[in-house]
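Below: one structure, written as structure tokens.
One protein chain omitted, others in place.
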Amino acid sequence: MAEQITMQVARYRPEQEEAPTFQEYEVPCPKDWVILDGLNYVKDRLDGTLSYRWSCRMGICGSCGMTVNGEPKLTCATFLADYAPGPLRVEPLRNFPVIRDLVVEIGDFMRKLVRVKPWIVRDDEKPVSEGEYLQTPQELDEYKQFSMCINCMLCYAACPIYGLDQAFIGPAAIALAQRYNLDTRDEGAAERHEVLSQHEGIWGCTFVGECTEVCPKNVDPAGAIQRYKLTAAMDSLRALVMPRGSR
Amino acid sequence: MSGPRIAGARHPRWFRPHVSTYWWLRRRSYFAFIMRELSSIFVAWGVIYLLLLVRAVSHGASRYQEFLAWSVRPVVLAINLVTLGFVVYHAITWFNLSPQAMVVRLRGKRVPPLWILASNYLACAVISAFVLWLVLAGGG
Partner (left out) sequence: MAKRSLEPFLWLLFSAGGVAAALLLPSLLFLFAVALPLGWLTPPSYEHVLGVLRHPLTRVALFLLCTLSLIHGAHRFRYTLYEGLRMQHLNEVIVPLCYGGAIVGSLWAGYMLLLWR
């Protein structure tokens, strides 16, 4: 005997309208349903034309981020019954262009991700025959939190700086750069510094902190950015004071 | 859609909502953030007020008393009360963010964020107590 909930879902069909509209659907909400289940119910039973992204439905792929009652959320990790009887407003993720309905264009983030080189950069790779790179639990701890990022872009949706200026490289990209900078196996900090030290890099951030608030994986990108600001600033200071000192 | 993908790519059919200049009125957390940033104006006025005080002191006892009298005038007092409020707001938000901004390690283990927070507030309390003592009583 599940209750019903009213979902107000944003629709945008560029071939027939100039701007998004809302469409209401009555959806059952058993207590174990998440918003994604509600959307799947709409698509399967009520309106097959609704477009949205999802995949793992368990909070690890980062595909199903949307704006729920004004808040960026993973729809697979947010319970429908919490909003009963509604109306529950589901909109596409903020700060990204909307392609159709709830689907946003994420190319900007993808390009920024590549720019920060989120992989181990080494001057020379150890051949496999020489064995593994060894790392203590403490060394792992340094970067483990930042490795939890699932690229869901909720932080970009929450960041007002990114909303105002799409050139800003953004929280997740910086957090992921830090994940590698702090990894003892990596030697690419200098290369990443080039990208991050531009004005649209870390210096555009004014520590609003919303990114950390909405992150579903407790990555704390705001903390990563502030810590990197200190590292970068100290490096600049060192370079100024000892221009020929070792980098 | 064809051709090389470049930063800031656009497509005529993508919908990009306009961001209002008053975006910071839409959410409580954004409003609190802008208030925190506006505290910068009041920090600057606080400094200027202190410098005006220094100038008055250096011009003699009567100028010092006149300055204190001037600062009780309703407009000045109102501004200064608001300034004090914003300066305290700055201090609180600054200290509260400090554990996020720095990771301190003692003998290999991470210092709990609460300790960093507590030591900031403790430092502020100790320094404030010293300032009060210095001005009101001690120092000879």
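In this document, chain identifiers A and B correspond to the written order of the chains, with residue numbering beginning at 1 in each.
The working rule: a residue touches a chain if its C-beta (ideal position, glycine included) is under 8 Å from a C-beta of that chain, and two chains touch if they have at least 3 such contacts.
The model shown is predicted, which means the values in this text are computed figures rather than measured ones.
In the entire assembly, the chain absent from the figure touches the shown chains A, B.
Interface note: of A:P20, A:G38 or A:P160, the residue touching the hidden chain in the full complex is A:P160. The chain not shown here touches subunit A at positions 160-161, 164-165, 197-199, 203, 206, 229, 232-233, 235-237, 240. For subunit B, the list of residues touching the undisplayed chain reads 21, 24, 34, 37-41, 43-44, 46-51, 53-55, 57-58, 61, 64-65, 68-69, 71-72, 77, 80-81, 83-84, 87-88, 90-91, 94-95, 123-124, 127-128, 131-132, 134-137, 139-140.
We adopt the following convention: only the chains that are shown with their structure count from here on.
Listed in rising order, the residues of subunit B touching subunit A in the complex are 5, 7-11, 13-16, 19, 23-24, 26-27, 29-30, 33, 37, 97, 100-103, 108, 110.
Residues of subunit A touching subunit B in their complex: 12, 14-15, 19-20, 70, 97-99, 105, 107-108, 111, 138, 141, 160, 163-164, 166-167, 206-210, 212-213, 220, 222-223, 226-227, 230.
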